[in-house]
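Every protein chain except one is present and positioned as in the full complex.
Now for chain A:
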Amino acid sequence: MEHAVAVSGEDSSPEQIICSSQLKPSNNTAIKCLKCDKVYIFPNDKDDCLAHLYLEHRLVIADVEDIALLEDYLQYWEKEFQTHEFEQYCTTMFLDQLPDGKYAKNEKYYLLCDILPQDYELRRKLKEKRLSEALERHQFELTDRNFSKECLFCRTIIKGLRADYLDHLFDKHFLLVGKPEKLVYVDELLDHLEENLNRLMCLYCEKIFRDRPTLKEHMRKKGHKRINPNRREYDKYFLINYNGGPTAPTPRKQHHQKRRRETASVSTIADPETGSVDFDKHFARPDSDAEHDSDWSDWATDGEPSSIKCLYCHHLGDNFTLLKEHMHDVHRLDFEKATSSLNFYQRVKVVNYLRRQMCLLRCVTCDLHFDEEELLMEHMAQESHYGIGEKESWDKPEFFFPYIENDGLLCVLDDSGGDDPEVDTVRIISEDSLAQINKDAERLSLENFKL
């Protein structure tokens, strides 16, 4: 795992390194047992933990292999069981044997399964979380150009996209790992393959060979230049497995419940009044959501919205209206009023001018320099020098250019102000039209004009 991070460490900005280790599904986490205080290190001790839960606490988790992120699942339930008893959440079963197989009468066992709506929700949410993590990583891998790795077979170093690397493996060495659009966690996969090759193990049949040339010969002759499809540990590299579609673990119990709920509201028998069966409701094809396909409004940020920094202090406003309110309340500046007579370009200049003044710790009205921010703020508050400054100060062409990078304030400025477009109008010239009329029409033209 550390090795993998080092290879992809070419993308050297710290946030990217954190990203890749967080999204990898095989982190080492310490999980406390649900009822007692024993600690297990996942993923290695997973089986020990589950065995302990069964033997010591008589707790069985249903469909444990299907749970998306077992660590998070256990952590959630550990918190719950701190204050509640098993019986409140689990189904109790009576079996006629002790955990170690000896005969006993009516021993209580607890089954934690998703017939409990809370558990079902939790499992579903974990699945979604895992899927969105995988998709994020997938998107990153599709576009990241900082990938660089030595080829598994020849000695060339491939730089650029991971897709380029996989293409090289296919074109030059006929090794098909998979299509780049379908793979995720590619770095880990490639490291895994590299490890196998270094151990002189064939990727497909997994036999060990004497040395590298023999291994290469074998793989070439037998056509074993691909991954063993039966090995489950490769599943996590293929995006299709994160889907959890109709084969998802919806146990039969849930199915019954859903059925009951549905038949209550929608009767599949003919409507007694009109004697007709509503065709669309019952027999419409599930793919009839074609209009949702081209719907762009699905895509919305659910992360924090981008915030705009105040012109004078470090306050961040969520949107322009809130920011204007803040500036009015704290700095007693009515931005709207102050800029009402200015056209768009002048407002841009004002914003850039103010940003510069604050950066240089100079007062916006009298241009006095201060050594510290607090002194500047005090001065401006006392002298009421909060404002937009004199026109001569900011009406310079250098303030057309944004002073701070990604200044959110410049992207929300109102365009409506500025009554006289004649003042300060800059002549804007359009590009010549690129269209070409066909030769016949040109000959017919009355004037000779250049296109």
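Here is the rule we go by: a residue touches a chain if its C-beta (ideal position, glycine included) is under 8 Å from a C-beta of that chain, and two chains touch if they have at least 3 such contacts; residues count from 1.
By definition in this document, contacts and distances are computed from a predicted model.
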item	value
Undepicted complex member, UniProt protein name, chosen from "Urocortin", "Small ribosomal subunit protein uS5", "Mediator of RNA polymerase II transcription subunit 21" or "Histidine-containing phosphotransfer protein"	"Small ribosomal subunit protein uS5"
Absent-chain contact - pick from A:60, A:115, A:142 or A:338	A:142
Touch with the omitted chain, as defined above, among A:83, A:297 or A:382	A:297
Given A:105, A:232 or A:337, the one touching the chain that is not displayed	A:232
Residue in contact with the excluded chain [from A:111, A:330 or A:410]	A:410
Hidden partner chain, residues of chain A it touches	124, 128, 131-132, 135, 138-139, 142-143, 170, 172-174, 176, 178-179, 181-182, 220-223, 225-227, 229-232, 234-235, 238-241, 243-248, 250, 255, 258-259, 262, 286, 289, 292-301, 305-306, 344, 348, 397, 400-402, 407-408, 410-415, 426-438, 440-441, 444-446, 449
